[in-house]
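What follows is chain A.
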Amino acid sequence: MKLKMLSIIAASLSVLAGSYAQASNEVNVYSARKEKLIKPLLDKFTAATGIKTNLVTAKADKLLTRLQNEGRNSPADLFITVDAGRLHRAREKGVLQAINSSTINSIVPSHLRDPDDQWVALSQRSRVIFYVKDRVKADELSSYEDLANPKWKKRICIRGSSNIYNQSLLASMIETNGEQAAEAWARGIVANMARPPKGGDRDQIKAAAAGQCDIAIANTYYYGTMLSNKKDPAQMAAANKVAIFWPNQSGRGAHVNVSGAGITRHAPNKENAIRLLAFLVSPESQKWYAEVNFEYPVTADAETSDMLKSWGAFKADNLNLSRLGANNVTAVKIMDRAGWR
Partner candidate 1 sequence: MSKQLEVNKLSVSFGKVNVINDISFSLAAGRIGCILGPSGCGKTTALRTIAGFQQPTKGYVLLGNKQISSPQKSLPPEKRNIGMVFQDFALFPNLTVADNIRFGLRNWTTDAQQKRIDELLELIGLKHLATAYSHQLSGGQQQRVALARAMAPKPDILLLDEPFSSMDIDLREQLAREVRNILKQENITAILVTHDQHEAFVMADEICVMHDGIIQQHDTGYNLYHKPANKFVADFIGQGVIITGEAIDTGKIKTELGIIEGSTPEGCQPGCKVDVLIRPDDVIHDDESNEQAIIIDKAFKGAEFLYTLRTRTGVEVLCLAPSHHNHQINESIGIRLDIDHLVVFKQ
Partner candidate 2 sequence: MLIAILFSVPTLTIFTFVFQPATDTWQHLYDTVLTEYLTNSALLVMGVSIGSLTLGVSTAWLTSLCTFPGKKIFIWALLLPLAMPAYIIAYTYTGMFDFAGPVQTLLRELTGWGYGDYWFPEIRSLGGAITMLSLVLYPYVYLLARAAFLEQSVCVLEVSRSLGCGPWCSFYRVALPLARPAIVAGLSLALMETLADYGTVSYFGLGVFTTGIFRTWFGLGDETAAAKLAALLLLFVFTLVIIERGSRKQARYHHTSNKYSQLPEYQLTGLRAFTAMLICFLPVFLGFLLPGGQLAYWAGITFDEMVDASFIRLTMNSVLLAASAAILSLALALILAYGKRLMPQKSVLAAVRISGMGYAIPGTVIAVGIIIPFAWLDNTIDAFTREHFNISTGLLLSGTLVAVLFAYMVRFLAVSLQTVESGLGKIKYSMDDAARSLGYTPTETLRKIHMPLMKGTLLTSLLIVFVDVMKELPATLILRPFNFNTLAVRAFELASDERLADSASAAIMIVLAGLIPVILLSKSISTSRAGHVKATRSQ
């Protein structure tokens, strides 16, 4: 009797639980990429394939916590994030599975994929130096390492150490120069800061343009969105006062990070997820990222935007991106020690 009752309850609950449990013609996305920069592509995907897309956006670490705790019942199929360190962390936490798609492997070069095929990059961006054209000459600049030189004392604007892009940049320094050199570099940067770190990447460019500092460190796409911001002339004006400088061109190349995605370990709709991934690395989607958010494509042959072309070609650091994740905690601790707030 009791068993019967229980089974009735269980059955009715499973009905209530809705469509997640059954595999249906849909794909569920946990995205750390903001809605504005993923939803339009998902809508295009649905229009092209008829597969329904469901989206939740939040910060990467919190999505990971959710994914991890939901375990084998998690409805998520695809995990998208905007930093290689987080992709690495997702892999370490064991919430992803191998993609094993020959289509994707044929499009995306191997250094932009996880060695075990747990994730794939969807777009590239570089973290570079911006200099105020009327106060700094391009030939004064050379590399990231050089920014710790006392000649830049009180001239650099860079955001806080809680920011993952800075953490990843420092992680790449640890990888190439070792921990001690990286810490010395971090201390040098702190000494050269024009003001205590605050605000986002755009704020650094704005502050440089306004005269608070001569050099700003920011991601390329922020510069792009500022340049193209017709609604806010002040932003355009600020961006026009600075120029982009590709550092370390004679060495390892400019620091590059990616946005990327992996298929979750218990994905109920794996096939659909692979189709979505393939769609996201297709030339059409890649072009969209280049045009809308000024990110570099992951495929060499994809069409980019005029803006990206105007910045010229550059040499990118070919460091295996998973190393950024591996060095992340060390980077944060170094920044704490160096007084980088």
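Criterion: a contact is a pair of C-beta atoms (placed from the backbone, for glycine too) under 8 Å apart; a residue touches a chain by one contact, two chains touch by 3 or more; residues count from 1.
A word on the picks: all candidates are chains of the complex that A comes from, given by their letters.
Every value quoted in this text rests on a predicted model; they were computed, and no experiment measured them.
> Given that all of 1 or 2 sit in the same complex as chain A, name the one that actually touches it.
2
> Along chain A, where are the residues that touch candidate 2 in the complex?
Touch residues, chain A against candidate 2: 3, 6-7, 10-11, 13-14, 16-17, 20-21, 28, 34-36, 54-59, 61-63, 65-66, 69-75, 89, 159-160, 162, 164, 167, 196-203, 206-207, 209-213, 222, 225, 231-232, 234, 238, 328-329, 332-333, 336-337, 341.
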